[in-house]
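The complex appears here minus one protein chain, its other protein chains still in place.
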Amino acid sequence: MASVPVTVGRARPQGRARAFVERLRRGDNVAHLIVWLAAASIIVVTVMLVYQLYVNSALPRHKFGLSFFLGKTWDPVRGEFGALPFIYGTVVSSALALLLAVPLGVGAAIFLSELAPPRISNATTFVIELLAAVPSVIYGLLGIFISVPLLRTVVMPFLKTTLGFLPLFKGPIFGVSMLAGGFVLAFMIVPFIISVSREVLMAVPVEQREAALGVGATKWESTWHVVVPYARVGILASVFLALARALGETMAVTMVIGNDPKISASLFAPAYSIAAVIANEFTEATGDLYLQALIELGLVLFLITILINGLARLVIVATTQKGAAQG
Amino acid sequence: MSLRTRWRKVVNVIMLSLSGVCALLTVSILFFILGYLVWYGGKSLNWAFFTHLPAPVGESGGGMANAIVGSGKLLLLASLVGIPIGILGGVYLAEFGGKTFSFLVRYTTDLLNGVPSIVIGIFAYTIIVVPMKHFSALAGGLALGVMMIPIAVRTTEESLRAVPGTLREGALALGTSKWKTVATVVMPAAMRGIVTAVMLTLARVAGETAPLLFTAFGNRFWSSGWNQPIASLPVMIYTYAIAPYDDWHRQAWAAGLILLALVLLANIGARLMVSRGISFRRV
Partner (left out) sequence: MRLKSALISIALGAALIMAGVITLVDFPAAAPAPSPLLINAAGATFPYPIYSKWFTEYNRVHPDIQINYQAIGSGGGIRQLQTGTVDFGASDMPLNDQLLNDFKFKVLHFPTVLGAVVPAYNIQGINQELNFTPQALADIYLGKVTKWNDPAIADANPGVNLPNQDIVVVHRSDGSGTTFVWTDFLCKVNGVWDAKVGRNTSVNWPLGLGGKGNEGVAGLVKQTPGAIGYVELIYALQNQIPYGRVKNPAGIFIKADLASTTAAAAAESKTMPADFRVSITNAQGKGAYPICSFTYLLIPANIQDTTKKTVIKDFLHWMLTTGQNEVEGLSYAKLPEDVVAREMKAIAEIN
């Protein structure tokens, strides 16, 4: 005798059927609870992270307050901790990386979306996206043994002889330097810029291109004056994302940037980034103030990356809404 | 043809060629990286590398056996944390989510994704190393696991969403409960995407060094259990690369090759799986 009714939810005998339905619903409830817990735990972890960063940086926050961000001296001996050299190093090396990577990346994206035949474009993009997966420490390894000597023996002397009148290129040439840091970072973020920009460029409607070509523009003019502006928001978003990645990079930077907490106008001088100083000094920060100053630096870095990511998302949202409005 | 037109044509050719050069440059970088690692790292690979423990400083002949196993252990631990939370979280967002709570979860997932890895290391240090009073594989594994969550969530959610609604509706119409629908119909259909998620996250955290520096710390010997410091490939590469010993450099290259090979294989495998499209059948 069938103990399970064929139809559910209709008029049915009481007792066993109701029990069955209860079990069904309970199973759903349990499952719902489990996945809800998983999702909630993500929020819990993130909140805990921010909380720990905040609580464990109490000492320097109370001692220095806002002057922490303006202090130029990092002197563990005297207990003076100023974050400016690291903020400077992080920002400038990332800006330099963008300066190098954006033209290269957008150029390559243009080629891949407009010129290359689809098979080559897809294969090349596949390869370039693999570049994004290469671990930071391997970029650092190559940086130490290949990029830095190359910079020191070829690129930097060249810059010095041609553009040495600029304060950017003054001073002795060490090899490890702000320039090396920016250089290595540029390699690391180019794949992101290329893959996102290419997608955005390919999403531009064909009609736009055809319209431009129809009025007699060359392929380049059509691309540069019509397609790219149409896609500029997506490209901008990719730049922001690449920037966020560059700001948080640790290993490759500390291996080639020279690790000197000084602010110098010259790109040839060594520098120090927030992530690099945390990596180098965390395990030996003697004294709570020192350790917490490093954690405060971590908090600063965290806030900067949130800001950049938030800006990227705002830019995307603003366009989508604008695009929808224009219809 | 007027001068202006000719000029425009010249500019056209120049700029388009330049963009080609950009693409070529980027691709050649990867091939260069791969080539150099394969050549230099391959030269340095030997049996000792895989089977020996690190030798005393300055002596040659050591290996990275403990670091290779150590990385595996850390990844295992990280997966225990990151994969369940990531996949189940993705399931929640795709199948069960309520409006505001989903928004919150998505926002924090994106936030977590953007957190620099060294900051996650600080987090693991404050909540595990400090209370336990020693460095451990557990702390390192947790740090890596937290990094895995956002990628797993996003990829799982995307692959679940890609499953056509008709499948779900069909199952529900037959009287299947919601959770059973998800577990037995939707997820197998999205299995390829989910496996991709797992592979990509593993590949991503396998190469992470910064969060391990003050959580897993390092170990010149075999590490047993979960609460002892443990060696890992990326940290060894870093330590050896900045040292002056040529033998250590050689080992760093070899380790770099192994690490890169694993990471690239996982990525290529994941992409190949996805590019074949979503299948409606079980594997």
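Each chain gets a letter, A and B, in the order it is written, and its residues are counted from 1.
Definition applied: a contact is a pair of C-beta atoms (placed from the backbone, for glycine too) under 8 Å apart; a residue touches a chain by one contact, two chains touch by 3 or more.
Nothing here was measured: the structure is a model prediction, and the numbers come from that model.
A.B. asks: Among B:Val10, B:Leu24, B:Leu80 or B:Leu272, single out the residue that touches the unshown chain.
C.D. replies: In the complete complex, the chain left out is touched by residue B:Leu272.
A.B. asks: Which residue among A:Trp36, A:Trp74 or A:Tyr139 touches the omitted chain?
C.D. replies: Once the missing chain is taken into account, the touching residue is A:Trp74.
A.B. asks: Across the whole complex, list the residues on chain B that are touched by the chain not included here.
C.D. replies: 55-59, 69, 72-73, 76, 129-130, 133-135, 195, 199, 217-225, 228-229, 242-245, 266, 269, 272-273, 276, 283
A.B. asks: Considering the entire assembly, which residues of chain A contact the chain that has been omitted?
C.D. replies: 73-78, 144, 148-149, 152, 172-176, 258-260, 262, 270, 272, 280-281, 283-287, 291
One rule holds for everything that comes next: only the chains that are shown with their structure count from here on.
A.B. asks: Which residues, counting only chain B, touch chain A once they are in their complex?
C.D. replies: Chain B residues touching chain A: 8-9, 11-12, 15-16, 18-23, 25-27, 29-30, 33, 36-37, 84-85, 88-89, 91-93, 95-97, 101-102, 104-105, 108-112, 114-120, 122-123, 125-127, 146, 149, 153, 175, 177-180, 182-183, 203-204, 206-210, 213-214, 217, 234, 237-238, 241-242, 249, 252-253, 256, 259-260, 263-264, 267-268, 271.
A.B. asks: In the complex formed with chain B, which residues of chain A make contact?
C.D. replies: 8, 24-25, 27-28, 30-32, 34-43, 45-49, 52-53, 56, 103-105, 107-108, 110-112, 114-116, 124, 126-131, 133-138, 140-142, 144-146, 187, 190-191, 194, 218-221, 224, 244, 247-251, 255, 275, 278-279, 282-283, 295, 298, 301-302, 305-306, 308-309, 313
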